[in-house]
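The structure under discussion appears below in the form of structure tokens.
Every protein chain except one is present and positioned as in the full complex.
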Amino acid sequence: MSQSYNRGLIEDFGRWREFSAGMWAWVFHKFTGWVLVGYLFTHIAVLSTALTSPEAYTTTIQSLESLLVVRLLEVGLLAVAVFHILNGLRLLFVDLGIGLESQDKSFYASLLLTGAIVIASVPTFLAGVFG
Amino acid sequence: MSTQLPEQADEESSAAEVEPTSQARERRLQKKRERAEEAERQAEKAEKALDDEDTYHLKVFRYDPEIAGKKEPRFDDFHVPFEKGMTVLDALMYARDTYDSSLTFRHSCRQAICGSDAMFVNGKQRLCCKTQLSDLEEPVRIEPLPHAEVVKDLVVDMEHFYDQMEAVEPYFQTNDLPEGELEEQKQSRENREKVKMSTRCIWCGACMSSCNIAAGDNEYLGPAALNKAYRFTMDEREGEDMKQQRLEILEQEHGVWRCQTQFSCTEVCPKDIPLTEHIQELKREAVKNNLKFW
Amino acid sequence: MHEHDVIVVGAGGAGLRAAIAAQEEGADVAIVSKLHPVRSHTGAAEGGINAALREGDSWQDHAYDTMKGSDYLGDAPAIETLAQDSPEEVIQLEHWGMAFSREDDGTVSQRPFGGLSFPRTTYAGAETGHQLLHTMYEQLVKRGIEVYDEWYVLDLAVSDEAEPEERDCHGVVGYDIQSGSIEGFRARDGVILATGGLGQVFDHTTNAVANTGDGVAMAYRAGVPIEDMEFIQFHPTTLPSTGVLITEGVRGEGGILYNSEGERFMFEYGYANNDGELASRDVVARAELTEVNEGRGIEDEYVHLDMRHLGEERIVDRLENIIHLSEDFEGVDPLEEPMPVKPGQHYAMGGIETDENGETCISGLYAAGECACASVHGSNRLGGNALPELIVFGARAGHHAAGRDMKTAEIPTGKRGEWDAGDVDTPVEPGDVSGGGAGDAVADGGAAASDLDPRELVERTTERAIARVEALLENEDGRNHAEIRSEVQESMTQHVNVFREEAGLKQALRDIREAREDYEDVGVADQSRTFNTDLLHTIETRNIIDLAEAITLGALAREEFRGAHWRKEYQERDDQDWLRHTLLSWNGGSPELWFKPVILEGEDKRYEPKIRSY
């Protein structure tokens, strides 16, 4: 919106402390969505090493998977994906007009559940990387 | 209209030109002296109030495009003696009438019905007259509505908001008015109940200011206008043909689809209108409507 | 200079209806309003709109109730017009989509209201005025009627023939609040004033901050007589800190009033036979103030309205909005504590004298709504009768101004009919004190040479308004309006409130005189041209002073107790001497008091004064 002068932090994300649940959900959903597309592109890029030769594919994948960073990134990806899914479900319900009064609670629930699922999956995700 | 005085200005007995009598002047000077003392007393009073425990500390946004010291936005501090039941608006009025008569803000009804005093108070869009000071943490920061052009101090330009409101054909239209004179166009209770909340909007603009999408996309109709459209779209008395026409307006690119269900609008609406719910319902109506053409 | 056929000043219910009506007649009409239309105080009305719609009811009954309610000080032609036209106007609103509350069969609901012999009050929840205002603004948008919003009208462009009855109104002068520019508005066919109430004359009111009676004051200074100004309705239950109205419904449902001793004073001290809390507005208001004056008020200011005994369920069901009002505006949860209440100014029965077509004695100048007095309400307004007044007389004024052939009015305006000179013994000279001093801030309304052509007249008036505003701005460190205003308001609330006695009224006149003198040196500290509310409030304060004086003069002159006007010295209604309207003419700065008879002769009957016993 046009402004006669810059009101600085008042109008941008400097006000994050005052954001409400719905706003946070929106910010996170956006962020996770972008990460997911980004990953989709990288993912396909990595997978297309299979076009060169089966061996190239296997080595690329296995060498990547043996790196701790990659494993950690994967945990991050899981977190991102789980949140996006759960909040996506929340949004689908909102679109159907179900449970709008508890939209904030369902957002907190998505957050908590994401946390729980991610923590529970850490062992599986990191399995083998130290071995 | 020209500001040039017409030719006969000299003959005109415009009282403005008449010299005040010396007596009047004397009286005036006398008054002036008294006033200077009064001003001093005021200042002292203000000083005392500062020390007084029972005061509220306001930080108020100031800006005036014309006045030298105010061209750069700044915050002014006011200390206002607290009384039970005092609202933010009362505090602002007190500050204006006691300390600085140039403090500018819109207000009229003092009862949350005229919608003129929505401001950004402690980080949230609120109606000042409907906000109890005692519910707020100090210092109370009062700023004009974000995402709107500031005219002066706490006054923002509402033109854009009005334009959006008026873009949705915000008036009742129907092709089936009853024939007979004095005959009512009946409406079921359920239907009135359905549109009831949506008719409560007081055009305060709080919702629009809180919506991040509206901030980014200037053409987005925004929650208030969409709610206004909802009020008519869902009114059974308008008839199916009108509903069709209304949905076409709502479905334009900057209409309902822009809403990202941020819920800030619903949260700040002083009239508790379930805005997000209404917008979502319109989206579903629009989808249903489109499916018919497949 | 802007030019239109019809200029409507004010965009509340009356102004909007007038503009639509004028446009229906084919006029090029524009509204000039200091507030955006939807911000007008009509939005605050809760209760409803009276209209005889149903079988078993009739306009005659509505007229009869209104006349009785007015304590026989209303004029029959105006009252009958109101009763006859309101059904049609209400159905018109309904056809414009207004969200009225509905019956099971889908028809508009009606409820009983004080003083009505039939439940004829149509309503839309507890927000009738809001719905009415918005519905009408929607029609304005639909029709594309031009609105100059946030334009403050400073003055009327009226020619200056010696007799007001010979003057013509050709337009107004507007001040663009946003930019500070002052421009003329020429009205080819007519100017309609619809500027609403004057509650700000008192320091405790249910009215908005913008209700400063500008239209009444402007018309008064331009020579139009103002009528029955002493009749002010006070509402007994308003919140002390803001004046927000707590509906009669609370008492209707069984709410109880207590004083500081915890006594149910309406019974203990026998204020109203056996009606208790259900007595009429004026009775309850007087009872509350008596309690406070006799030292049984809480914090020497208010009494308690308790509804806790009704039980949460019933309260939430019937009076939910009261819970919010009390919490939001007073910080009191009425389920936990009793609500503090005190009487507050609510409505001005008097105003600009008009006939039943809305026209004043100055040709081309009309008035409608609360600022006008066609005399529908007489000495006391019935609940639910103001909103129909807005639409009925708004529409009539609009049609008439735009040239529709209307039946010749039966109510004479100005000194055209029968009238008597009046006299009142004042301690100080009322009226103008300046003789043209200090920047002409206290100048008369519309003086300009009478042989000017209309455009030139508007231009001249504009020049004068500019000079006046410049003078105010120049006097940078003059007196602040806020002090003067609050002195007047306090004096009015103390002396010209629910209780009026001679000494107090005289004191008020002295205080007002003093305020006038102070106002001579009023100045505007804010030097900005942008949104200068300091300047506007200063100008409004002048209007407040003039109206405060008019109200007090009327109250001092009227030596009887009728309707809302109580006089300590005169405890009876006196039909012998006082069955007549009080009129006040500005008379170039020395107010002149006169009287005209009440018209009790209706279309097919005469309304014989009876005792009003509720």
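Chains here go by letter, A, B and C, matching the order in which they are written, and residues are numbered from 1 within each.
Rule of thumb we're sticking to: contacts are C-beta pairs under 8 Å (C-beta built on N, C-alpha and C of every residue); 3 or more make two chains touch, one makes a residue touch a chain.
In this section, contacts and distances are computed from a predicted model.
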{"item": "Per UniProt record, name of the chain withheld from view [\"Succinate dehydrogenase subunit D\", \"Oxidoreductase FAD/NAD\", \"Cation:proton antiporter\" or \"Carbohydrate ABC transporter membrane protein 2, CUT1 family\"]", "value": "\"Succinate dehydrogenase subunit D\""}
{"item": "Displayed chains contacted by the hidden chain, counting the whole assembly", "value": "A, B"}
{"item": "Hidden partner interface residues of chain B, rising order", "value": "163-164, 166-167, 213, 216-221, 248-249, 251-255, 257-258, 260, 283, 286-287, 290, 293"}
{"item": "Absent chain, residues of chain A that touch it", "value": "30, 33-34, 36-37, 40-41, 44-45, 47-48, 50-51, 54-55, 57-58, 61-62, 65-66, 71, 74, 78, 81, 85, 88-89, 91-92, 95, 121, 124-125, 127-129"}
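One rule holds for everything that comes next: only the chains that are shown with their structure count from here on.
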{"item": "Pair joined by more contacting C-beta pairs (B-C or A-B)", "value": "B-C"}
{"item": "Distance between the centres, which are taken as Cα means, of chain C and chain A, whole angstrom", "value": "61"}
{"item": "Averaged-CA centre spacing for the pair chain C and chain B, given as whole angstrom", "value": "24"}
{"item": "Shared interface positions of chain C, touching two or more other chains", "value": "none"}
{"item": "Residue numbers of chain A (touch at least two other chains)", "value": "none"}
{"item": "Parts of chain A lying in touch with chain B, wherever the complex brings them together", "value": "1-5, 7, 10-11, 15, 17-18, 20-23, 25-26, 91, 94-97, 100, 103-104"}
{"item": "Contacting residues of chain C [partner chain B, same complex]", "value": "1, 35-36, 38-41, 43-44, 53, 87-88, 91, 94-97, 99-108, 125, 127, 130-131, 134-135, 138-139, 141-142, 178, 182-184, 208-210, 239-245, 325, 327-332, 434, 436-440, 443, 456, 458-460, 462-464, 466-468, 471, 477, 479-482, 486, 517-518, 520-521, 524-534, 537"}
{"item": "Chain B residues within the chain A interface of the complex", "value": "63, 65, 73, 120, 123-124, 143, 146-150, 160, 212, 215, 218, 260-264, 266-267, 274, 276-277, 280-281, 283-284"}
